[in-house]
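Here the structure is laid out as structure tokens; the discussion comes afterwards.
What you see is the complex with one protein chain gone and the rest in place.
This part shows subunit A:
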Amino acid sequence: MWVQGEKRVLDAPRLRNDYYSNIMSWGINNILAVALGPELYLWNSEDQAVHKLLQVRGGNDWPTSVTWSEDASTLAVGYMCSNLQLWDVESSKLIRSLQGHSGRIASTAWNGHILTSGSRDKSIINHDVRAANSLASCIKRHADEVCGLKWSTEGNRLASGGNENLLYIWEASKMSSSKFLHRLSDHCAAVKALAWCPYQNNVLASGGGLSDGCIKIWNTEKGICINNIETKAQICGLEWNRHHKEILSGHGYSITENQNKLCLWRYPSMTKVGELGNHKSRIINLCQSPDGITVISAGADETLRFWDVFGPPTAGAGNSMVSDLQGLLSFRTSLLR
């Protein structure tokens, strides 16, 4: 197994040590939006410029979820006090506030003009951001906080994970409190980490919290679990490698192994390719760059660490690639990928 050093480390002071929040999002405009305590910053990955977008005053409210729309025209920010805001980042202006929830909004996901939010009030709301009355549907199915939300790439299915350990799969066209496609109860802890497979339609990866520590691969057509890996550590994020058939898991607490680490697994065999990890305490969030080469891990140690773990797009490249891969201990491993 190889171990790679990180490409870059950014200080993230006041990053909240809260498993349930999803405070980081990297838009296709190459801007990373990250909430640190009551403030929200934008970091431009092209010129490394930093800009503060907003700050919540008062001390009892802060952003708990941050997600760029697919075209990066709008930034959705969900708050501890249940507010949901849409921001135009070009002009640094608040476009609108969306109502509906009565608890914090820790998870949000975009599907075109639909913004889906999951809350501690246990409900999922679909907002049509173009409409004056934005509330399209309110789904009350989860028995605890909705901490994971991900729309499939085609936008036909939504996966929602709850703190009651349940995973629901919904059809976009038939979403209602009583109409779900599948109710999956295999996990034994909160289901926050969700990621749809980029090379196989309707295949979803889910990760469980501390008492579970399992990555489960699902065929969401049939609602069956096709693979299960015990990582033995709390899973806070999952990211698929678009360039090679691999999946990366980010970890928090563990009583045995993989604590505070990132683990890379070959797909579909789910054998462990390697692990990365210099975080001094648990990893809270993961996100990947628009070009699919870099993954960022946000840690409770108040750092954002950048890992060029998914590249290069083409294996076996010539000398020009060597400088990019200098962190790797074993260059040969990447050729075999």
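The rule we apply is simple: a contact is a pair of C-beta atoms (placed from the backbone, for glycine too) under 8 Å apart; a residue touches a chain by one contact, two chains touch by 3 or more; residues count from 1.
Note that in this section contacts and distances are computed from a predicted model.
A single chain of the complex does not appear, and UniProt lists its protein name as "HORMA domain-containing protein", one of "BHLH domain-containing protein", "HORMA domain-containing protein", "GPI transamidase component PIG-S" or "T-complex protein 1 subunit epsilon".
Contact with the undisplayed chain is limited, among A:Tyr20, A:Trp87, A:Trp196 or A:Trp218, to A:Tyr20.
The hidden chain makes contact, of the residues A:Leu210, A:Leu238, A:Leu286 or A:Leu304, with A:Leu210.
For the options A:Asn29, A:Ser82, A:Ser119 or A:Gln234, the residue in contact with the chain missing from this view is A:Gln234.
Within subunit A, the residues in touch with the undisplayed chain are 17-20, 163, 188-190, 192, 209-211, 234, 252-253, 255-256.
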